[in-house]
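Please find one structure pasted underneath; my questions will follow.
Coming up: chain A.
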Amino acid sequence: MEYTVGSIAPIFLSPVIAFVINAFFGRRLPRHGDWLAVLSVFISFIFSARIFSDFVFGQFATDYYVHKTFTWFDLSHGAQIFKVDMGIYIDNMAAIMLLMVSGVATLIHLFSVWYMDHDERHGRFFTFLPLFTSAMLGLVLSDNLFSLFIFWEIMGFCSYSLIGIYYEKEKAGDASIKAFMTTRVGDVFLLLGIVALWMVLGSVNYVDIYAAIAEGKFAGQSVLGISLATFAGFCIFMGGMGKSAQFPLHVWLPDAMMGPTPGSALIHAATMVAAGVYLALRMYPLMVLGELTTFIAVIGAITAFMAATIALVQTDIKAVLAFSTISQLGFMMIGVGVGSYNAAFMHLITHAVFKACLFLSAGSVIHAIHEQEMPKMGGLRKKLPYTFLAMMCCTLAISGIPFFAGFVSKDRILGDALYWGFMAGQGPFHAIVPILGFSAALLTAFYMFRLMFLTFFGEPRDKHIYDHAHKEHLSLTSNVPLLILTVFTLGFWYAGTLTGQSFGKVFGAKTEWFKILVEAPKVENFVNHPRQAFGSTDTAEKASLPVARYDHQSGYAGPNPDEHKLHTAHTIGAVASVVIAFAGVFLAFLMYIRHSIKPWADNFSGITTTLKNRYYFDNFYVDILIKKGLLGLNRFLAWIDMGIYDRYAVDGMAVVNRTLYKASKWFDNVVVDAIGVDGTGVAVNLFNLVLRIVQSGKIQFYFIVLITVLASYIWTLNI
Partner candidate 1 sequence: MNQTVVSYLSQYEFYDSLLALFGNNQGLLAFTIFLIVALIIVGLCATIGGLGTYAERKISADLQQRIGPNRVGPYGLLQFLADGVKMMTKEDVMPFTADKMLFYLAPMLALVGVFATLAVLPFSSGFAMADLNVGVFYLIAISSLVGLAVFLGGYASNSKWSMLGGMRGASQIISYEIPVTISILAITLLAGGMSFGTIVGMQKGLPINWFIFHNPFAFIAFFVFFTGALAETNRAPFDLPEAESELVSGYHTEYTGMRFGFFALAEYIEVFVVCGVAVALFLGGSNLPVDIKLDIIPIQIIEVVIFLTKTLLLYYVVIWIRWTLPRLRVDQLMSVCWKYLTPMAILNLVGCAIWLVVFNGKSMADMVFGH
Partner candidate 2 sequence: MISLASYLVISLILFAAGLTVMIARKNLVAILLGIELILNAAALNFVAYSRYVTNNLDGHIFSLFIIVIAAAEAAVGLAIVIRFFQIKETVHVDEATQLRN
């Protein structure tokens, strides 16, 4: 039970090593080193699983965390403390996250070996994929915002490379630049927030931030007239918005589908998009202190609903999944905003699993028929039975059908949102969050089953494509990863019960592990918490802390005055979720199987155009913001440059110089040249007349003079 460097570093170092080897020697390795990438990520998975088992299976108390630091550099001088620590911070959330990331990444790597086989960018793909994974793992392990930011940017770069991996395609190149630039907007804010925290607190350690919140160090601090907590929290959340594709900055994610499908799976399911939510959860106490939760909830609700509506009309299978990702991320943000901390995190985990599976299944479909447009598919369940099974389970999960993972987590979020919006005694404005949330849930069920029906059911609409599709066989690399992920779409893995509600428990109290283990950090615990250096043991502290147990009667969070209302809200929410989910499925069934209702596009053609254009966000950004705004600004700056700076500063300088030049010219001609130079010349000439005789340049003459002078000197001596 010692977390030494050797037991933690391999988690993110082994993919880095794979990256380095593949980057420099990949061409010479057999199969471009893809096996090396898989192996390295699997090693990460092994080490992560060890940490996970330590944390989850009762080894530690729930609020136990491992925090080990080392000094990166120390420029302290006297009382001036300027010291940057780096280190690792693992609590329950990080342990679960590590397992999820490394596990999903391992399966994606495995799948990629099959998917990317015989691809011309095979080696390049397997160079960046391990680096991407290692950056995400490093981000999870980070104990401070600074190293988090470093890994954050590495991920940004990797996503840029993976999206634009077919860079000769113009759309792929544009998409990669778009993804990079859009997330850059968020990154700038994130850096701003980190700097603000650093300036005031002198540290960006999670632990220090929590302690500062508990000690009230934020009180009275302000940046630009805004309170520090609000400013820093907002900026950090903006970073999360960029990474997690929230409402104004969501435009990059659908375009990111230009990359290979496994890459999309890694970006959109397990890793990068989850990073924003993870950051928001990590900084949850700061968000609360900065009173940003309402803002977060509203943003999340808008994102969830808007993305769901857009997904209704998309015909590209990957685009539907992309928008569903945005929508689900919106749900997570709702969870963060309404205070359902562990539900938001749970949704992150469940979503990661089923969305990874969905993307891999979509990849399987695309690989089989070399086509992404759903109208050309249909009836594929006969050709792709395993893929169909996996995708069906995941669709059920994402739609919120009971017994599946999505229901468990989404239902909790929606229940909390219901309570938060209607019953917590807040303003009527807050009701918009649960309303949009439930609408989005309905739409989710609808568009996901639309996808399923269009792809796998009915008669093949394009006979040619259908006939050329390969029949699927069970193999380790192609569909076993899907099936493994499918197993984990079932709800009881997460909740201990099939429904996630407190009735009908199957495994007893201990199995509600998610609720016990993951909770918002209690900041007062972090005050004066001792630091550990690398290499110290963790046993002593573990023994002194009691193992937490879930108290079924009161809940872990202790007695809640609104317990009754909360319970009611959850009951209503659960029922509503189930009804809504089935309603959505039924609607899709009527529309696309029975054809008893005309498809969506025919009914609402006016809206459809808007939706197909994705609410004109891209047009808005390009036409209004960039062309009008930026170009206008450009012209204004040019005017400043040419009209003011050039005309007055530069030309004015020239006038001054010209005047000076005239003065110095006179001085030069008269004083220096005529008197100084010519006068010197005349003087030298005069001396020259004499010296020329002596200074003949003939060494023999000099020698004669030397001897003569010497001789005459000796003759004058009286010896």
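Per the selection procedure, all candidates are chains of the complex that A comes from, given by their letters.
In this section, contacts are C-beta pairs under 8 Å (C-beta built on N, C-alpha and C of every residue); 3 or more make two chains touch, one makes a residue touch a chain; residues count from 1.
This is a predicted model, so every value here is computed, not measured.
J.: Could you work out which candidate touches chain A in the complex, given the options 1 or 2?
T.: 2
J.: Please name which positions on chain A make contact with candidate 2 in the complex.
T.: 697-700, 703-704, 707
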